[in-house]
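Showing just some of the chains, left in place.
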Amino acid sequence: MTSEEWAVLVEENGKTYVVELVDQQVKIKGLGVFNPHQTLATVATGERVEIGQKEVKRAAARLPELSRGMVRRAQTIGSKDAGFFVAKLGLGSGDCVLEAGLGSGGLAMHIQRVLGTTGTHITVEPRNEHAEVALENLRRSSSCRDETPNHHHIEGTVEASVEQIKAFADGFHAVVLDLPEHPTAIEATADLLLPGGRLACYCPVSSQLEHAWEACEAAGLTVEWAGELMEREWGRASKGGMRPVNGPFGHTAFLLVALRT
Amino acid sequence: MTSEEWAVLVEENGKTYVVELVDQQVKIKGLGVFNPHQTLATVATGERVEIGQKEVKRAAARLPELSRGMVRRAQTIGSKDAGFFVAKLGLGSGDCVLEAGLGSGGLAMHIQRVLGTTGTHITVEPRNEHAEVALENLRRSSSCRDETPNHHHIEGTVEASVEQIKAFADGFHAVVLDLPEHPTAIEATADLLLPGGRLACYCPVSSQLEHAWEACEAAGLTVEWAGELMEREWGRASKGGMRPVNGPFGHTAFLLVALRT
């Protein structure tokens, strides 16, 4: 599980760095200036190493580590909601997936992880400054895997990119939208779904969920499920026994899944 | 997305049948006696067909449909928790996964869906009457996909099967346990994990979560996350607006993820 090109380093406090193993001095924010290849080439997964003032542990370059060490610009879809989409849409090897609204690429990393070498992933994002971050995160995670799906990125809004999208695939098993406004995107993409394919939306506020629902029905889709997934962490009490930890409530957004029958 | 060997049929009320397309009279409980090949060979995904007294719609044979139409014996791990495990363990193409406590195979179907052709899935189950159901569900879902991972099934307890398991793989990226008692299974399997690999437990009651936690620490694993995922469905109110639906609370079990560092 040790990539030859990238290393994941984790501090005691969980802070995670994803470092390219180039043979030259580089500056990594938080770690300082060092030569990754020379410093890390002989460090195995699970071993500790000192870099600058810090002791870090080399970790496997698996999806959870790569997610934690992501370059971030915007808030991103986390593993809770990503896993829900993967399971509810039934994503897996060979699927053809369209994703509009890339953010920092958090969901995209989860999608690519399960598409195998035969799957196809089309991403669309109008804001170039987001796409750059997301594409860097996808580049890293692809480098750390043997198998990577076909990936095409389109700069623009999904509404204006339908013809380009069609050029890459005859139809999609899944469409995932994470946008400020879903209705026009739903209208534009519903017909790209294959029969039996599903469209999913990620809606930060409850009124968006309502608008997405209405737009799906107007586009001839059947809403299978709408709602939210609440992640609640539990911990051990100091005197024994388990209780919910006093951490933040794990809501992130309202989710919707609609089916093209 | 139309399998040549299996068809998925859905009633108006959502009841789902997974039917093998054999060319002979068969009796399907709920649909009656008919010849699936003759009745369904020319029915496309999305088309309706009358069988006996009922009108059903042919659906795509994707994971959500196959899950809904599963042969069931025991309560099974659903898509909410399956998706969470897939995402938190970072499962994907090429991974080597050990699963003990197969139940009806609900989680196994989700795992196999994302392992691609290069992944390996070892399942262990001591109760033969459960394994039979689970293996039938896996046979169906494999038939409906082009790509299937290597799968080996072992009859027995995981504690007694360690040598057999080792014969199939040099180490595992993930171990998933859904058992009445986790501690002995954790002790037996923790060392099968590769460095950076993760072990997950599915615990119906909160005291099991505590015991699993303790056993993971005793086995040298680091608990990354323990808790629960609450699925809450929302619906549209009759006068407009959105509200949580009055359905059952979507708790199923307490989940734990531990890392071999």
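For reference, chains read A and B in written order, and residue numbers begin at 1 within each chain.
In the analysis below, a contact is a pair of C-beta atoms (placed from the backbone, for glycine too) under 8 Å apart; a residue touches a chain by one contact, two chains touch by 3 or more.
The model shown is predicted, which means the values in this text are computed figures rather than measured ones.
Asks: Beyond the 2 copies placed here, what is the full number of copies in the complex?
Replies: Across the complete structure, the repeated chain appears 4 times.
Note that only the chains that are shown with their structure count from here on.
Asks: Superimpose the Cα trace of chain A on the Cα trace of chain B, which carries the same sequence, then give the rotation angle to the nearest 5°.
Replies: Rotating chain A by 180 degrees superposes it on chain B.
Asks: Round to the nearest whole Å and give the separation of the Cα centres of chain A and chain B.
Replies: Taking the average C-alpha coordinate of chain A and of chain B, the gap between them is 22 Å.
Asks: Please name which positions on chain B make contact with chain A in the complex.
Replies: So the residues of chain B in touch with chain A come to 1, 44-46, 57, 59-60, 62-65, 79-80, 82-94, 110, 113-118, 145-147, 173, 194-198, 206-207, 209-210, 213, 224-236, 240-242, 244-245, 254, 260-261.
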